[in-house]
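Missing here: one protein chain of the complex. Every other protein chain is in place.
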Amino acid sequence: MSYLTKSPWILHYDASSCNGCDIEVLAALTPVYDVERFGIINTGNPKHADIFLVTGSVNEQNREILKNTYDQIPNPKVVIAVGICASSGGIFRECYNVMGGIDKVIPVDVWVPGCAARPESIIDGVVKALGILEEKRKAMKIPAGDTA
Amino acid sequence: MTKQIIVPFGPQHPVLPEPIHLDLVLEDEKVVDVIPSIGYIHRGFEKLVEKREFTEYVFIAERTCGICSFIHGATYCQGIEQIMGIQVPERANYLRTIWSEYSRLHSHLLWLGLYADSFGFENLFMNAWRIRERILDVMEQTTGGRVIQGSCKIGGVRKDISNAKLAEMNRDLDSIKREMEELTTVFLKDDTVIHRTRNVGVISRQDAFHLGAVGPTARGSGVAIDLRKTGYGAYGELDFPVITDSCGDCYSRCLVRCKELFTSVDIIQQAIAKIPDGPVDVKVTGAPNGEFFMRAEQPRGELVHYLKGNGTKFLIRSRIRTPTLTNIPPLVKMLQGCDLADVPVIVLSIDPCISCTER
Amino acid sequence: MKQEQTIIPIEVGRLIGSVEQFRNEGYRLAQIGCTKVGDNSFEINYSFDKDYVLQNLRITVTAETEVPSITGMYWGAFVYENEMHDLFGIQVKGINIDFKGTFIRTAIRYPFGVSVAKEEKK
Amino acid sequence: MGFFEMTKTALRTVLSRPATILYPAQAAKRTPLTRGHIIFDGSKCISCSICQRKCPAQAILLSKEAKSWQIDRFRCVMCSSCVDTCPAKCLSMDPVYTAPASAKGVEVFTITYVKPPKPEKKEEPIQ
Amino acid sequence: MIPEPWAAIVNAVIYLLLAPVVGGLIAGIDRRITARMQGRVGPPLLQPFYDVGKLFEKENLVVTTTQNFYVLSYLVFMAVSGALFFSGGDMLLVIFAFTLSHIFLVLGAYAAFSPYSHVGAERELIQIIAYEPMIIITAAGMYMVTKSFYVSDIVQSAVPIVLYLPGVFIGYLIVLTIKLRKSPFDLSTSHHAHQELVKGVTTDFAGPNLAKIEIAHWYEYVFLLGVVYLFFGFNPLLAIAAIIIAYFLEILIDNTTSRVKWQMTLRSAWLVAGTLGIINLGVLYYLRMVIVP
Partner (left out) sequence: MQVSQLLIFLVLFPLIAAFFLLFARKSLERNWIVKLAALAIGAVSLWLLVAGFDKGMMMFGVSGKALDLAMLAIELVIAVYLLWLGLKHKKYSVVILVVIQAALLLWFELAFGHTLVELPNNLFVDQFSIIMAMIIGIIGSLICVYALGYMEIFHEHHKEIVDRQGMFFFILFVFLSAMFGLVFSNNLLWVLFFWEITTLCSFLLIGYSQTTEATNNAFLALAMNMLGGIAFVVALIYLATLDPSGRLLELSTLLKSGYAVAIVPAVLICFAGLTKAAQMPFSSWLVGAMVAPTPVSALLHSSTMVKAGVYIIVRFAPVLTGTTEGLMIALVGGFTFLLTSCMAISQSNAKKVLAYSTIANLGLIVACAGVGTYNLMWVAILLIIFHAIAKSLLFLCVGTVEHRIGSRDIEDMGGLIERMPKMAVMMFIGMAGMFLAPFGMIISKWAAIEAFIQAPFGLIFIIILAFGGSATLFFWSKWMGKIISVMRNQENVEKTVPQDKYTVLWILTALVVIVALIFPLISSVLIEPYIMDVYGYTTRLAEANIIIMLLMLGLLMIMPFSMLFESKTPRIAPPYMGGRTTEGGMKFHGSLGMSRDLVLSNYYLRTYFGEEKLFMVGVLACWGIILIALVMVVGVVL
């Protein structure tokens, strides 16, 4: 296992969620769930992040922000869509200003269902993402010339 | 020549759990100009009333926001009940009140945490949220949801709480109260906290009133508005003070919220003592025809649900005016001339909730 | 317990005067909200609160009507007026901080307004 | 002194047990009421499609022809509306939440309910 | 006295090799204790090493390639100043090298031309000017007690330096809080997301560059705690204990204060630390020069 999986730093972005999922993401950092046990730090800065946790259904105005932020995360990186809104737009699917699911804007690696997604669910999602992260790292190495 | 720095503050910024953007113009670290821009959460779900029956719209109203989800749901239901003239059973009114106050506890604790984080007091944040988990546990045990409770419906509530459980909650509140006392002491007595909050983001009583401040933002400046005093739910039968403070700075707003924690505990305990037995819902038939401005006190202040129906299953308008929306103009005033380091503190001090602001 | 509220329909022309009166009597602006009531007909409610009693001024306008801004009396009203413009396409004249349609940017123009109704019919 | 108000709390917590639940090593907090995911009992469903109509998230799709009931778990907001409204009581809410996945998809169930023959139904009130 | 060259070189090499290990461990312990103070379990002890390892596995994302140069220089000169210190070199030279390395960090942040890095850089500079006088005063104090600027002499001195320099010691602890980027003085950047500055001075560094900054921090920790050792050089066991207590105190302060503003930082560093230091030295000077000429 690489170090990458032992130290996943997350960046959380609220792409127009109702706050339910956001506060659960935050709750995951706090004593009862304490994701720092897995080396997870909430960096707040895309340039330091490995895992992009996105909540919310993405509205018109959020699109470019989401995309910009995603682009500023150095590779390898994974995106986790947290909550039903981020997965499909959820209850707001039919709103005129909603894209419905962040996969409409950036590629998503893991979907965490729930409305709101529970902290345990989020932890599960991150664990699942670590495997994908590791694969991406390997994939990134190969073009660099090593035999691998 | 003025030496200015322009900082695009947000929409992606660690201090803001929700996206909002400020163009900050600084000289050294003094904020000389600030222009907000919002709209990052606007989903436009008010328009969903045209597609969802008014009974299902409760679930959407609840998801106006994940923090005072319950109060949004309850306010919506009460609005519809007012239009349709439905008399809700007393027990349901009490339960609604209890859950509302639990929401307020959880919201204020959440806010205290974020607020502590805004001035870099990580430990305080962690402690506030640790206590908050105990509130959420009760929420989940009684409604099935931690943050989106989904326990309100038109005509009553969807779940009853057994009297044994109520007694247990009552006992639990005593110990939560002790923990909160320790927590709020730090907010109110610690020198470094006072350094960051006293005389920061001051807004006078006059300004607060005329710019439309509500909730703790208004009460921190001495404007005593608390919609619970209109007596919706079971509030009319309970005894509680409207907490105000006069300084109008971040410290005052924090003080008001700290004291409200204990008011809420008191209200819940009173309600548990008084709650009558009986059914928790009535059957609803027909459709709303008419309009009503239902107002309720959210943790952040006055909430207005304006509902208008025309006798069909689909309302013609739901307009949700949330406390943060009306607290934005005071916020813009508060930010003038503060320090860059004060920006997060001041922004947090109105307890901004963008999700419901923009709907 | 029913919350007390009244609705007072007035002409657009009398808006400023009436609002001023409320302000002078020490009312707080609680909200401004808009409802589409016909193909090209909108109700705008200006709600004022004093001692928990809600008084609503109601004007009925079309999308073409120019509504005067009340930001002169209530500085904070710009949030509502910008919102009204962005969502309903109501023309508000003289807002103190006029976002000119960028307050809430929406995927479709004036989602609650007239144009949408037409688009949807198509 | 107003300085170091937090010291007592900090020192006490450092000496006491952390509040952390060591999930996943330890089981998650869960209550009987917790809304985790919808369970469908195909043997009871009468294909009335009320659930589909009452679902605010449009997560349910019922096909009478194919005799299938499908749910998109990435749309379902766990509101329980369907459970409350289902006349046949074939839906229930389970406290275990849906696991995160790296692909979205719908879950399809077949409806095995067979409408009982008419006479029997008439006898019911007599029994 | 100038130390034996070979001994000096051996010490320096030992420092260069071991300091990152020790520094990383300190960071790991720090994070665990911090977590415990917050009622959490916290990360594994070796987490800082995982973090740095991870960062080296990441893509190098920059705003401008010159950032690489500044960061490398920061690391190199940080290591050099620590190595000079541990090889028993001249305290003043160590301080200047130390400052030089920080200037590189600041320049790296400036180079990015980004609002957050920029404000971070300005604040980092404010921090440097806040703590630097105190560090120089510390060196001067040690000279007054031991008659030498050489670390090798100071450490061998049998005089209980801390008894002569209590004010300086307290002043040093205050600036240590700044240097360890601990609350209340974590102005320019901090370990977690920073409330007004995102990541301040390190905002626009990613991957390997960030890893280098992290390693430089480790070197820095060891060096700064080495200075604490000097105060207690007469008794190594006591010195180690003092380091542990000092560090624990820093963590405690970190966890019991909010971040103050730059004005307060500058004022407290210059006035409190400066005054304590100056009064201490003044008294010492008076005793030395006037009472016992």
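Note that the chains take the letters A, B, C, D and E in the order they are written out, and that residue 1 is the start of every chain.
Here is the rule we go by: a contact is a pair of C-beta atoms (placed from the backbone, for glycine too) under 8 Å apart; a residue touches a chain by one contact, two chains touch by 3 or more.
Because the structure is predicted, anything quoted here is derived from the model rather than measured.
Trainee: Taking the full complex into account, find the residue in E:A27, E:I128, E:I174 or E:L276 that is in contact with the omitted chain.
Mentor: For the chain that is not drawn, the touching residue is E:I128.
Trainee: Which residue from E:L100, E:I240 or E:V272 sits in contact with the chain not drawn here?
Mentor: In the complete complex, the chain left out is touched by residue E:L100.
Trainee: Residue-wise, where is chain E in contact with the chain that is not depicted?
Mentor: These residues of chain E touch the chain that is not shown: 2, 5, 59-66, 68-69, 72-73, 76-77, 80, 84, 89-90, 92-93, 96-97, 99-100, 103, 106-107, 109-118, 121-122, 125-126, 128-130, 132-134, 136-137, 139-140, 143-144, 149, 198, 203-204, 208, 263, 266, 270, 274, 278, 281-282, 285, 289.
Trainee: Footprint of the hidden chain on chain A, which residues?
Mentor: 13, 45-47, 64-66, 68-69, 71-72, 74-75
Trainee: Just checking the interface: what residues of chain B touch the absent partner chain?
Mentor: Touch set of chain B with respect to the missing chain: 1, 3-6, 8-13, 19, 21-23, 27-29, 35-37.
By our rule, only the chains that are shown with their structure count from here on.
Trainee: Going by the touch criterion stated earlier, list every chain that contacts chain B and also contacts chain C.
Mentor: A
Trainee: Compare the CA centroid of chain C with every other chain's and tell me the farthest one.
Mentor: Result for the farthest chain: E.
Trainee: Between chain A and chain B, what is the gap in Å from one C-alpha centre to the other?
Mentor: Distance between chain centres, rounded to whole Å: 27 Å.
Trainee: Quick check on chain C: which residues sit in contact with 2+ other chains?
Mentor: As it turns out, chain C has residues touching two or more other chains at 104-106, 111.
Trainee: Please output the residue numbers of chain D that touch at least 2 other chains, ranges allowed.
Mentor: 4-6, 10, 13, 18-20, 22, 29, 56, 77-79 - these are the residues of chain D that touch more than one other chain.
Trainee: Show me the residue ranges of chain A that touch chain C in the complex, using the header's touch definition.
Mentor: Where chain A meets chain C, its residues are 59-61, 96-97.
Trainee: Note which residues of chain E are touching chain D in the complex, please.
Mentor: Interface residues on the chain E side: 33, 35-42, 252-253, 255-257.
Trainee: What does chain D use to touch chain B in their complex?
Mentor: Touching chain B: residues 1-6, 8-10, 13, 19, 29, 31, 33-35, 54, 56, 77-81, 84, 93 of chain D.
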